[in-house]
Structures are given as C-alpha cells and as structure tokens.
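The block that comes next holds chain A.
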Amino acid sequence: MSEVATVAIGWGLTFVVIVTYSLWVVSRGRTIGRKIGIGEVHQSGQLQESDLPTDT
Partner candidate 1 sequence: MLAEVLLLARKDLRIERRAKVAVGQVAPLTLLIVVVFAFALDANAPLLEIGAGGLYWVAVLYGGTLLTQRAFEIETEGGNFDDFKMSPIKAQSLFLGKSLSLFIQICALELVLTPAILLLYDVQVAEWLLLIAAGVAGAVAFSVCGVLWGVMAAGLRVRSTLLPLLLIPVLAPVLLAGSRAFETALGIRADAGWSWTSLMFVIAAVHTVVGLAAFGFLLEES
Partner candidate 2 sequence: MPERTDDSKMTATPLTRVLGILGIAASVVMAVLGLFISPPDVVQGEAVRMLYLHVPSIWIAYGSFVLTSISSLLFLARSKRREDSGRHYDRLAGSAAEVGVVFTGLTLITGMLWGKVTWGTYWQWDARLTTTVLLFVTYLGYLALRRLPADPVVRGRRAAVMALISFINVPIVHYSVDWWRTLHQKASLSVGRRPEITGEMYWTLLYSALTVTIVGAWLIIHRYRVIRLEEIRDEENLKMLISSRHQEKPTDSTAAGEVS
Partner candidate 3 sequence: MSTIVKFENVVAVAGSFPVLTGVDISVQEGEIVLLQGKNGAGKTSFLRACAGLLRINDGSAQVLGFDLRVNRQAPRRYIGLLGHENNLYRDLWAIEHVEFRAVLGGGQKSDAAEALARVGLTSRLWSVPISALSAGQRRKVAIASLIANRPQLWLLDEPHSALDALSRADLNAILKEAAASGATVIFASHEGVLSEELSSRVVTMRGGQVVGDSGAR
C-alpha cells in the first residue's frame, strides 16, 4: 500500500467514524426529544427543519 493511499484511508476512516457518531448522537437526541414532546401539552413550538442541529 502506498503512503498516499494509507493516508487517504486513515483520514477517510476518521471522517466516517466521527460523522457517524455525530449523526447517531444527534438523531438519538431528536428521537427522544420528540417522544417527550408528545407527552407535553404546552406548545414549545413544532420542530422546524431550520431548528435541526446543523453540524455533522
């Protein structure tokens, strides 16, 4: 394996791991947040797409 390929794999894997983990954390937060939202009567606003956490 060439040096360049190895570096590419390393950076790629790191990127994939961090993005996957972030998405998992955020989506878990959203799922639970929705569930709690159902139980609440007072309106603290429907979820809007613009409210989503923007980062990956």
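If you want to know what made the cut, all candidates are chains of the complex that A comes from, given by their letters.
As a convention for this text, a contact is a pair of C-beta atoms (placed from the backbone, for glycine too) under 8 Å apart; a residue touches a chain by one contact, two chains touch by 3 or more; residues count from 1.
Predicted model only: the values in this text are computed from it and were never measured.
Participant: Among 1, 2 or 3, which chain makes contact with chain A in the assembled complex?
Facilitator: In this complex, among candidates 1, 2 or 3, chain A touches 2.
Participant: Would you pull the chain A residues touching candidate 2 in the complex into a rising list?
Facilitator: Its residues touching candidate 2 are 1, 3-4, 6-7, 9-11, 13-14, 17-18, 21-22, 25-26, 28-30, 32-37, 39, 44-45, 47, 51-56.
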